[in-house]
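Every protein chain of the complex appears in place save one, which is left out.
What follows is chain A.
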Amino acid sequence: SVSLAVCMTNCPTLIVMVGLPARGKTYISKKLTRYLNWIGVPTKEFNVGQYRRDLVKKYKSFEFFLPDNEEGLKIRKQCALAALNDVRQYLSEENGHVAVFDATNTTRERRETIYKFGEENGYKTFFVESVCVDPEVIAANIVQVKLGSPDYVDCSNDEATEDFMKRIECYKNSYETLDETLDKDLSYIKIMDVGRSYLVNRVMDHIQSRIVYYLMNIHVTPRSIYLCRHGESELNLKGRIGGDPGLSVRGKEFAKSLAQFINEQNIKDLKVWTSQMKRTIQTAEALGVPYEQWKVLNEIDAGVCEEMTYEEIQENYPLEFALRDQDKYRYRYPKGESYEDLVQRLEPVIMELERQENVLVICHQAVMRCLLAYFLDKPAEQLPYLKCPLHTVLKLTPVAYGCKVESIFLNVEAVNTHRDKPENVDISRPTVDALVTVPAHQ
């Protein structure tokens, strides 16, 4: 008999971006890739522009993109094929599940070539087209991501903008948008005006449905996300993990400092979220604003190790303690959870954070690490070791293709709860080796 945990996708998926330059294709590719990797679907993006930059060392001008530039056309086709070849290697040889092919792909002919490529290799193809005619949006995109591009490193902003606008013109005449009739058998989502409306056609499977849902929930309105932990708790002081303790004296001070900080930031329509554990609720109470409690924001469940110190864990469960150090992301406490489980239960939080604008999330160490890993695109190996100290607020602001992070320590002392990975993770290691990285406590 066979037992298998079947994953979400059986055959690999090839996502093909479609759209004129400066329509947010790369923004969407990178964001989607980050999201899929975070939820555990190995994904990689392939930016054809990058291949072109590697091949043609120095960008001269928009003339490279003129439709009658034979040399240019040849190089561009070559780059597309090179990228597709790497896609094939990633999906068929390197166990990738999803590849995002980021290029303009504005002609039906080019899309057919890619679709055939997908069919030949056994991939499901899903098109993501971004259509935008609002000149303000396009101008803003150019300022955000094109002016700083390696293509325009020697140009003034005005020169760069002028050249880029001409570049867009090169594509316009041959642009064939996804058509309801001509392309009715393809699977695609057409995003109009940065998410004002969407046209979705023939969603084939679970992963495409998740991708569509994600794309329909993201937005580009400027906003900030504030992440912090509860104030120092009574159990933090004693070096104990988990439990449902209240705030220590210093923790209460932090809550007050947090209230002051939030007031000073003068944030428009700030939403505040906590877990359903006392320490985050008590922290939020000090803010004097409505807040929402999410059970899924509760700290990682340490199962049989709940409320123990690391010393006690080493004494009672030395094998478990070593196994955890060997693979902290996947390791599941007996009768508890793993970081991997945590990511799965936090996915709705991420989805809702994407929908919202200004939000303050008051949570816990492991939870905050998972959320931070999503925003900063940290891989599973690094996630459980991200530094999320008490009494420190991380202010995340989306910028260009990523996220700016400001770390603000609110000047109230607290214990350190961060335990680095020790050198010796062998199951037969001596106690002193196991405990060498445990932070000090009462």
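Here are a few things to note about the model shown:
In this section, contacts are C-beta pairs under 8 Å (C-beta built on N, C-alpha and C of every residue); 3 or more make two chains touch, one makes a residue touch a chain; residues count from 1.
Heads up, the rule we're going with is that contacts and distances are computed from a predicted model.
Chain not shown in the complex: UniProt lists it as "6-phosphofructo-2-kinase/fructose-2,6-bisphosphatase 2", one of "Thioredoxin domain-containing protein 17", "6-phosphofructo-2-kinase/fructose-2,6-bisphosphatase 2", "Hemoglobin subunit alpha" or "glutathione transferase". Across A:M165, A:V203 or A:I267, the residue that sits in touch with the chain not pictured is A:V203. Set against the missing chain, the residues A:A160, A:M277 or A:L435 yield one that touches it, A:M277.
Of the options A:D301, A:E315, A:D377 or A:D433, the residue whose C-beta touches the omitted chain is A:D301. Take chain A: the residues that touch the chain left off the picture are 1-6, 180, 184, 196-203, 206, 209, 212-213, 216-217, 242-244, 271, 276-278, 281-282, 284-285, 287-296, 298, 301, 303, 306, 335-337, 341, 344-345, 347-348, 351-352, 355.
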